[in-house]
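One protein chain omitted, others in place.
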Amino acid sequence: MKGRWFRVLVLAAASLPMAARTAPPPDPETDRQTLVRFFEARFPGIPKDDYVLGAFMVNPDARRHYEDIMSFPPFEVDLDRGRKLWESPMRDGRTYAECLPNGGERLAGSYPRFDETEQSLVTFEMLLNRCRAASGESPYRYDDRDTMGVLTAYARTLSDGMRMDIRIDSPGARVRYEAGRALFYRRMGQMNFSCANCHIDNAGRVMRMETISPALGQATHFPVFRGGDALYTLHARYTRCMEQVRAQPFPMGSGAFNDLEYFHSYLSNGLPLKASVYRR
Amino acid sequence: MADPIKMRVTLAGDVATVKALIPHPMETGLRKDPVTNDMVPIHFIHHVVASHNDKPVLDAQWSRSVSKNPFLEFRVRGARSGDRISIRWEDNRGASGTGETVIK
Partner (left out) sequence: MTLPSRRRSVLKTLISAAVWAGGLLPAWVARAAERNAPAFDAKTLDEGLAAAAVADAVETDLIVLKAPDIAENSALVHIEIESKLPDTRSILLFAEKNPQPFVAQFDILPGMDPFVAVRIKMAESAFLRVVVRAGGKSYVVRRETKVTLGGCSG
């Protein structure tokens, strides 16, 4: 009798690998490694770096098509617009490359980063807006595809190949990480889904004709151009996900999304960045 | 039509592989503008000619079913470094555009 109940409990635990959490939060690296092992078991034989391909990693036909599109993607036209913004001097004559560390190259994988002075997170897009402010320009809106959207879509390509390197090395940083983690596992909306329900528990499964991508690798490849055309920054994608579970989305660029991005990006530590990419 | 044609050419032996992206909305006439809710008028490239050193090698007729910002790949034989590859298009409203690149 006892043995049978034990089996039931084990089965229940196995079917809810990440969702059921009541114990104090584990340390971030232990937590991340647990997740990596979970995905290794779910997707045996998939090379680590393939996780940046999302759902394409488990579908050779879709992956071939992705590579055909990426050989000369239609959104290069949009990236060109972003490059123009990137190269145009701002009010004081400076460019983003002159404002940013390392000329803006191999940089995006270190963001979001916790600013100890301000005791708050700085995303890569906020960094671009800080450059604008320093040069006497007004900030771009985080939900404007024609300015921040194309600018970050181009600027992030300068970090292609860099491996994600998110640091959580202070109590203040840990607080933001935990806030992002809590958001990731919180069920919300009329559908009562959390990020984890889809992108951990159901990753690799097909839901409404879409293969669900794993949480690991997602933060490495934004912005995406859905259908090769519609630009989605990571925060725009979060917004869409929240709409899909019928929740009221947080604003793009909000503290809540910044927290989520911090946790979400940390999960992808060690994976190569690749912006901007085609998604269906 | 301010955006120029983007072209990439790779030469292997005497075969030049040309990949081109032509910025164009390629409207089918079947789509509603999400803001105004009006039908977006049909607007598509219907004719494309590619030339090698001014000699046409490809003459294409297209319908509205070709995707937005059309992609076109073709291979030119007898090509050499320094040769010119050009593409010219015309759409159903009579607008046109050209692009040219020199094979490296």
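All chains are identified by letter, namely A and B, in their written order; residue positions are counted from 1 within each chain.
Throughout what follows, contacts are C-beta pairs under 8 Å (C-beta built on N, C-alpha and C of every residue); 3 or more make two chains touch, one makes a residue touch a chain.
As the structure is a computational prediction, the values presented were derived from the model and not from experiment.
Interchain touches from the omitted chain, evaluated on the whole complex, reach A, B. Residue-wise, the contact with the chain that is not shown comes from A:H65, picked out of A:H65, A:R145 or A:R163. Among B:I5, B:V57 or B:I103, only B:V57 touches the chain left out of the display. In the full complex, the hidden chain is touched by chain A at residues 61-62, 64-65, 68-69, 74, 207-210, 226-229, 243-244, 246, 278, 280. Contacts to the hidden chain, counted on chain B, fall at residues 15, 19, 28, 30, 46-47, 49-52, 55-68, 70-78, 88, 90.
Rule of thumb we're sticking to: only the chains that are shown with their structure count from here on.
Each chain gets one centre point, the mean of its Cα atoms, and the points for chain A and chain B are 34 Å apart. The residues of chain B lying in touch with chain A in their complex are 3, 6, 8, 19, 21, 23, 67-69, 71, 73.
Of all residues in chain A, those touching chain B in their complex are 71-72, 74-77, 80, 228-229.
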